[in-house]
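Just below is one structure, and these are the notes that go with it.
Every protein chain but one is kept in place in this view of the complex.
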Amino acid sequence: MDYTYAPGRNHLFVPGPVNIPDQVLRAMNRNNEDYRSPAIPALTKTLLEDVKKIFKTTSGTPFLLPTTGTGAWESALTNTLSPGDRIVSFIIGQFSLLWVDQQKRLGFNVDVVESEWGRGADLDVLASKLAADTAHTIKAVCIVHNETATGVTNNLATVRKILDEYQHPALFLVDGVSSICALDFRMDEWGVDVALTGSQKALSLPTGMGIVCASPKAIEASQSAKSLRVFFDWKDYLKFYKMGTYWPYTPSIQLLYGLKAALDLIFEEGLDNVIARHTRLGTATRLAVEAWGLKNCTQKEEWFSDTVTAVVVPPYIDSSEIVRRGWKRYNLSLGLGLNKVAGKVFRIGHLGHLNDLQLLGCLAGVEMVLKDVGYPVKLGSGVAAACAYLQNNIPMIPSRI
Amino acid sequence: MDYTYAPGRNHLFVPGPVNIPDQVLRAMNRNNEDYRSPAIPALTKTLLEDVKKIFKTTSGTPFLLPTTGTGAWESALTNTLSPGDRIVSFIIGQFSLLWVDQQKRLGFNVDVVESEWGRGADLDVLASKLAADTAHTIKAVCIVHNETATGVTNNLATVRKILDEYQHPALFLVDGVSSICALDFRMDEWGVDVALTGSQKALSLPTGMGIVCASPKAIEASQSAKSLRVFFDWKDYLKFYKMGTYWPYTPSIQLLYGLKAALDLIFEEGLDNVIARHTRLGTATRLAVEAWGLKNCTQKEEWFSDTVTAVVVPPYIDSSEIVRRGWKRYNLSLGLGLNKVAGKVFRIGHLGHLNDLQLLGCLAGVEMVLKDVGYPVKLGSGVAAACAYLQNNIPMIPSRI
Amino acid sequence: MDYTYAPGRNHLFVPGPVNIPDQVLRAMNRNNEDYRSPAIPALTKTLLEDVKKIFKTTSGTPFLLPTTGTGAWESALTNTLSPGDRIVSFIIGQFSLLWVDQQKRLGFNVDVVESEWGRGADLDVLASKLAADTAHTIKAVCIVHNETATGVTNNLATVRKILDEYQHPALFLVDGVSSICALDFRMDEWGVDVALTGSQKALSLPTGMGIVCASPKAIEASQSAKSLRVFFDWKDYLKFYKMGTYWPYTPSIQLLYGLKAALDLIFEEGLDNVIARHTRLGTATRLAVEAWGLKNCTQKEEWFSDTVTAVVVPPYIDSSEIVRRGWKRYNLSLGLGLNKVAGKVFRIGHLGHLNDLQLLGCLAGVEMVLKDVGYPVKLGSGVAAACAYLQNNIPMIPSRI
Partner (left out) sequence: MDYTYAPGRNHLFVPGPVNIPDQVLRAMNRNNEDYRSPAIPALTKTLLEDVKKIFKTTSGTPFLLPTTGTGAWESALTNTLSPGDRIVSFIIGQFSLLWVDQQKRLGFNVDVVESEWGRGADLDVLASKLAADTAHTIKAVCIVHNETATGVTNNLATVRKILDEYQHPALFLVDGVSSICALDFRMDEWGVDVALTGSQKALSLPTGMGIVCASPKAIEASQSAKSLRVFFDWKDYLKFYKMGTYWPYTPSIQLLYGLKAALDLIFEEGLDNVIARHTRLGTATRLAVEAWGLKNCTQKEEWFSDTVTAVVVPPYIDSSEIVRRGWKRYNLSLGLGLNKVAGKVFRIGHLGHLNDLQLLGCLAGVEMVLKDVGYPVKLGSGVAAACAYLQNNIPMIPSRI
């Protein structure tokens, strides 16, 4: 039995879970296997090498955890920090807020820097705090690369610059859940110590794999970190890595083969082409929003996100109603406004394995829903704006034939 | 290895093969089975009952032939006619032309009635011929319900009316390849003797099953028809139907389960709702074409097809280039112009398991391609026209939740 | 809804349709595509080259027809012969009988050579007929390489030798349905003019593709052959081959990709290794039958089939009951005895993508069923005999890891 509504395809435009490429679905359409046979370690070995490329790291150590993004967060924190450690963390939307909540519940001393939702992390405050912290009581700076709730991308290069400026030894922990494989991310160049993502985001897999990558400094920190952890403990993984069997407990065979297929697709397209495609679709979306006469929740261009756009609706409209009708009438899945922006924004996710016409179908759907809820949109206006941009900016991807 | 181009989904808008619903893909994702076990006959029995509903017949006998539409044509002709038999047949486009070609090659005496491509079958000529044929030398009238090459739908009720008017006993043979399950089709009410379709059309299955339905009169005719046939011979099927084992030779297990899933989806939506959905999407497409300032190849509204629209391009544009660029740039599959209309029209197939936003994505893609080949289309115009219609005409389909 | 009985896997041991490898199921798990895009012709071109290898031909022309084995038969006959042509054909079991029935119904003058079921084709009679036919009235010799109903393999090299001995120009038409890709078959070396198989046999695909390969002599014959044919006409294929679009009508996209995957598997294993594997499993099966104290329907070792074994049951047992109970009690699909040997034999198909333990599970199941129907089998005896052989004859297949 299925619960999806009505004929034709579901148009999935939440910012995760995202559309799975057919090639990945095919690769995952398989029986279980013994993960202690020679096959799975051989596959895992390849994956651990390949997955480093999406982090742009050569020195990092990746972990493919059978968990979600929330578990990946916990893994990043508990392996590198000890209870009571002071950390600087930013709240700029619902997901950074949830991470801070986790940080507090895990017993860290969280020095929270809040911004208005729709703005990026306040890095000036970070600079002041680091400047003041000559005693190096700050053990880590935790930041979300892309806040999925508001469509805000933080500038990680600047964070590194500030850390360097004050020669501060704090660990640099990054939630790359809605960025890695979609936005420009450079673990080694930016000196990120732990970066993480979830399989159901730009990797375009089902949910179930939290991918965490640790710098040598983070690995070193994990040897003395006192936070309690067992399931998420890197130590067990590292022990099995050394033995060449790789898995302290059972992985999902299907997700491993799926990850192989997903990475193959990304590398075939070219990681930089993948990132450029996200810029292209993100730009087209923003042009459509502008054409509709609506505001982007993100207040400045420097923070614009190429993976998700949060669209502000006029006060007389409940954005949840837009999401509800999109699903009910057009088999369109849009993202709700969350917490502080509930009812005020709806979100268009434009990340993962996606192309122009899929996005344009979504934009046309949004126009009809907007009209339907009483917003005086000019039908076709957003699509036209997006088309004009897209049609003039055809990427040069080498065809297979 | 795959040969598809670029990231994201392929947008399949040829008038067949069409998009397969996920539910059908799932149902077909299975190993072979022994077709002589009790399971397959039980499944077949259900299918033979269910499939009659899509023909709107209670008295017909269906055959699920492991073949294509071309094979289904041959089955219809060779089982009911004898070499040299005089038949009236219409050429109004490439597919009716191919059927006539087959009729000639099979040795029938074909009385061809041609129309300009873009017009329907000339039923006045049919009336004259039947009126003149008091000796009843005409053994069959063969007509394509929907000409896929030009997007022309013939009026079958009128054909029946003419046959009745002259009390002519000719068999009434209908190619319903791009109509059945999408357009209003009434086998019993219209006294159709043989109707046929292919699995890859509105049934939204893979290619490989020709579905032929024969009236009692056609079954009777098959007992004396002298055309040579073995593979396509209904007699072998009827023998196995009687034995309850159903298959004179091996069927595709996967297509049988797929057909079950496809029919379940159609009956859940409601056959009349399915037909209304095609009218809705066909109308939206035509409104877009009009907004683009382009002509429908179909010359009169009475012949407009709700499953395929052939769009006439200005003389300075080669329509094949539109199809080529659609595929190359936007992963969009449109139909080529064929034979007499090659280079002059491109076709948008809007049949099968499809919804509003899929079509709108296609229309947006066509707009970009049109612009790209130098046609001065106003971007967004067609989408706007389609949206305006669709948004005001939401169907009332009962949701599952 | 499924109709399969009980938990666990179905054990499919009919001699077709056979088990589909997971890799092939995965390759076929896909949406339709436009077969007029550049992708499908590119794929087809590769397939037409690759498929020649399984016939061991370089000069042959293959046709991938959307039909079954019965249709492939019809294609072979109608493209090379004219009504009334005299052909020599052999009946040695149900499938050769059905082919002869088709030959007669298609209007050929069939000179039938019958053998007792369980014996091979009587090639001495063939020799006499060819010797006597100095006027070359015999236009074709039609023979089944492997009779699926009795498990009898005919010696095709001898047929060629006889034809050569009398310098007889008759066409040499071979049904390789249950042989090609499993038994040693050499189209060019043996001067076979048309060879054919079905996708659901040793190729281990779903039903739906009849694969026919024609020698240059057969292609030449097709230019003057007068048998009526349209759907099965090679001429249309050859026309589209020349244009590089390959398909006169719609192919099954899924079967094309499936065929690619199936051929890739065969070539990776090595065609000769595949054939050796069939010899190995066929031998093991025969040793089990011997250990059970039962007779092989095939009367002489020279005719033993490595793809199917027909086992003769004692007169007090109805072999259909064995098949029925196998399915009902053990989810085991065995082949029925057909026609003259109905009730007297049951068949174990051991062709396609299959390995030792699958076969041994089947043999164990047969033992339990035999006991269940009152035959005094020593449980484990057949399995032991098969194991002893298999364990001492491990093939040297290069592992991937």
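Letters A, B and C mark the chains as written, and numbering starts fresh at 1 in each.
Just so we're on the same page, a residue touches a chain if its C-beta (ideal position, glycine included) is under 8 Å from a C-beta of that chain, and two chains touch if they have at least 3 such contacts.
Predicted, not measured: the structure shown is a model, and the values here were computed from it.
Visitor: What are the shown chains that the omitted chain is in contact with?
Guide: Taken over the complete structure, the missing chain's partners among displayed chains are A, B, C.
Visitor: Check the options C:K53, C:K161, C:K217 or C:K328 and report the residue that touches the missing chain.
Guide: That would be C:K328, which touches the missing chain.
Visitor: Of C:D50, C:D101, C:E114 or C:E269, which one is in contact with the hidden chain?
Guide: C:E269
Visitor: Which one touches the absent chain: A:N109, A:T207, A:T283 or A:Q299?
Guide: A:T207
Visitor: Which parts of chain A are in contact with the chain that was left out?
Guide: Here the touching residues of chain A are 1-5, 10, 12, 14, 16-20, 25, 28-40, 42-43, 66-71, 73-74, 102, 105-107, 198, 200, 206-208, 227-228, 230-233, 248-255, 260, 327, 333, 335-336.
Visitor: Quickly run down the residues of chain B that touch the omitted chain.
Guide: Within chain B, the residues that touch the unshown chain are 22, 25-27, 29-31, 38-39, 42, 401.
Visitor: Please give every residue of chain C in contact with the chain that is not shown.
Guide: Chain C touches the missing chain through residues 2-9, 11, 19, 21-23, 29, 265, 269, 274, 277, 328-332, 353-358, 360-362, 364-365, 367-368, 371-372, 378-388, 390-391, 394, 397, 399-401.
What we mean here is this: only the chains that are shown with their structure count from here on.
Visitor: By mean C-alpha coordinates, which chain is most distant from chain C?
Guide: Result for max centroid distance from chain C is chain A.
Visitor: How many angstrom lie between the centres of chain A and chain C, each centre taken as the mean Cα position?
Guide: Whole-Å distance between the two chain centres: 53.
Visitor: Touching at least two other chains at once: which residues of chain B meet that condition?
Guide: 2-5, 19, 29
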